[in-house]
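One protein chain is absent from this view; the other protein chains keep their places.
This part shows chain A:
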Amino acid sequence: MTEKPAIKVEKLVKRFGANTVLSGIDLVVPRGQVTCLIGPSGSGKSTLLRCIAFLEEANEGLIEINGEPLGFTSGEYGERNRLPAAQIQKVRSHIGMVFQQFNLWPHMTALGNVAEALVTVRGMPRKAAEERAMAQLSNVGLSARAGHYPSELSGGQQQRVAIARALALDPDIMLFDEPTSSLDPELTGEVLNVMRELAQSGMTMLVVTHEIGFAASVGSKIVFLDHGEKIVEGRPDEVFGKPRHERIDQFLDTYLDRGAATLL
């Protein structure tokens, strides 16, 4: 028996009003690997990630996490049935999410941000939760900043706290939506390094990124999205190597400065 993929997306359709943002996406995210999602602005990358995190509900199609349906199951006649909230929460708990804007809670310290869900959701005693949070912070190199508030941290540090916050709940899948896009170039590296280490530890990751260098070196699989459709999918050398798909060529030309494009 083959192992179920970490994430399986089938014929996913998402519309905002009359605007179809995802038009029937199929995607498999293999376990223990890094899958990178690239594509031009507005192509639906964030929307796809948000559907997988169940922050948006898709209009059609199915998502499975570790073989379990997320949000909806398909019935006998192909109709979709909504699952009970507790079931949705259970499946969601396998997933950790990291946002472009970090989204740390400003009234809690770094430690407080990481410990919050351990106490509030998992019911751990505060002290045990903080010990665990402290260990997570030291994994991202921030034990010295545990008592600082988000407003007292650099962007790169905030994003590392956000990663620690997601990891504290022991997810087996991590979703990243352009985790370095709002960082100054000199802070991008520290976040990418944390993500690299995470990848080496065997975490299943789905990463939306414009860092083509990262995608090419860390990603096992590249998925290129355009206008809500999956255009190309494959190993980095297949996707970026020559001959390239014409749309990828355009994308690399338009969205990257020449310097980065020639690195490939």
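Assume a residue touches a chain if its C-beta (ideal position, glycine included) is under 8 Å from a C-beta of that chain, and two chains touch if they have at least 3 such contacts; residues count from 1.
We take it that contacts and distances are computed from a predicted model.
Undergrad: Using the UniProt record as the reference, specify the protein name of the hidden chain from among "Amino acid ABC transporter", "Sarcosine oxidase subunit delta", "Phenylacetate-CoA oxygenase subunit PaaJ" or "Tryptophan synthase beta chain".
TA: "Amino acid ABC transporter"
Undergrad: Consider the whole complex, including the chain that is not shown, and state which of A:Ser93, A:Ser143 or A:Ser220 touches that chain.
TA: Residue touching the chain left out of view: A:Ser93.
Undergrad: Looking at the whole complex, which of A:Leu104, A:Ala216 or A:Val232 touches the chain that is not displayed?
TA: The single option touching the absent chain is A:Leu104.
Undergrad: From the list A:Gly141, A:Gly155 or A:Gly189, pick the residue that touches the absent chain.
TA: Only one of A:Gly141, A:Gly155 or A:Gly189 touches the chain omitted from view, namely A:Gly155.
Undergrad: Pick from A:Glu10, A:Glu68 or A:Glu116: which residue touches the chain that isn't shown?
TA: A:Glu116
Undergrad: Against the chain that's been left off, what residues of chain A make contact? List them.
TA: Interface with the chain not displayed, on the chain A side: 53, 55, 89, 92-93, 95-97, 99, 101-107, 116-117, 120-121, 149-153, 155, 158, 162, 165-166, 169, 182.
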